[in-house]
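Moving on, here comes chain A:
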Amino acid sequence: MNEIVAAGLILLGSLLALVAAVGLFRLPEVFGRMHAATKPAVLGLLLLLGGVALELDEWSATARIVLAGGLQLFTAPVAMHVVGRAVGRVVPVRHEDTLRH
Partner candidate 1 sequence: MIIEAVLAGVLIAVGVAQLLQRTLTRIVIGVALIGQGANLVLLVAGGPPAAPPLVGAEGPISDPLPQALALTAIVITFAMLGFLLALAWRAAKLTGEDRVEDDIEDRRVAHAREKGSTESRPQLPRVGTTPKDDR
Partner candidate 2 sequence: MSVELLPPLLVVVPLIGAAVLLALRGHVRLQQPVSILVSTAQLVLAVLLLAEVYDGGVVRTLVGAWPAGIGISLVGDPLAAILVVVASITLLAVLVFALGQLDDAEEKRYFHPLYQILSAGIALAFLTGDLFNLFVSFEITLAASYVLLLLATGRRIIRPGITYVVINLLGSTLLLLAIAFIYAATGTVDMAVLSERVGDLPPYLSTALRLLLVVVFGTKAAVFPLFNWLPDSYPTAPTAITAVFAGLLTKIGVYALIRTQAQVFGMAGDGADGLLLWVAGLTMIVGVLGALAQDDMKRILSFHIISQVGFMIMGLALFSIAGLAGAVLYMVHHIPTKTALFLVVGLVTKRHGTTSLKKVDGLISSAPVVAGLFAVFALSLSGLPPFSGFVAKLGLVQAGLADGQGWIVGASLVASLLTMVSMTKVWNGMFLGAPTPEPEPPLPRDGLALMTTATVGVLAVTLAVSVAAGPLNDMATVAAEHLMVPTGQTLDGEVAGR
Partner candidate 3 sequence: MMRRGALVILLAGMWVALWGDLALGTVVAGLLAGLLVVATVPVPASDRQLTIRPVAALAFVATFAGMLIASTWSVVRLVLSSRAGDAHGVLIAYEIAPEAYAVRTLIAHSVSLTPGTLTVDVQPDGRTLQVHVMDADAVPAARRSISALESRAARAFAPTLPPSDRPSDTEVA
């Protein structure tokens, strides 16, 4: 049972990664691609890691997996943020002018 769930999670995670990669091609601009590279990729990796943790079923392994997953959760958006910043600095961006408050 455990194994089936684990396998399912891993498969799902992989599929999400694939979708992210496909997104790189399908989406026309860099910001869109960044969406693709963050959300499905992060969730996919988390699912996958969860599956692996289930399969290994070992305290020390789980600890490290949690660490890695947390890191990924935390870092992927930051990385995208930095990339977006680099793009934003160079390319003139038209803002939507509505401001809150």
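Everything that follows uses one rule, which is that a contact is a pair of C-beta atoms (placed from the backbone, for glycine too) under 8 Å apart; a residue touches a chain by one contact, two chains touch by 3 or more; residues count from 1.
Quick note on selection: all candidates are chains of the complex that A comes from, given by their letters.
Since this is a predicted model, take the numbers as computed values, not measurements.
Peer 1: Out of the listed chains 1, 2 or 3, which is the one touching chain A within the complex?
Peer 2: 3
Peer 1: Going by the contact rule set out above, which residues of chain A touch candidate 3 in the complex?
Peer 2: Listed in rising order, the residues are 16, 19-20, 22-23, 26-29, 31-32, 34-36, 38-40, 42-44, 59-61, 63-64, 66-67, 74, 76-78, 80-81, 84-85, 87-88, 93-96, 98-101.
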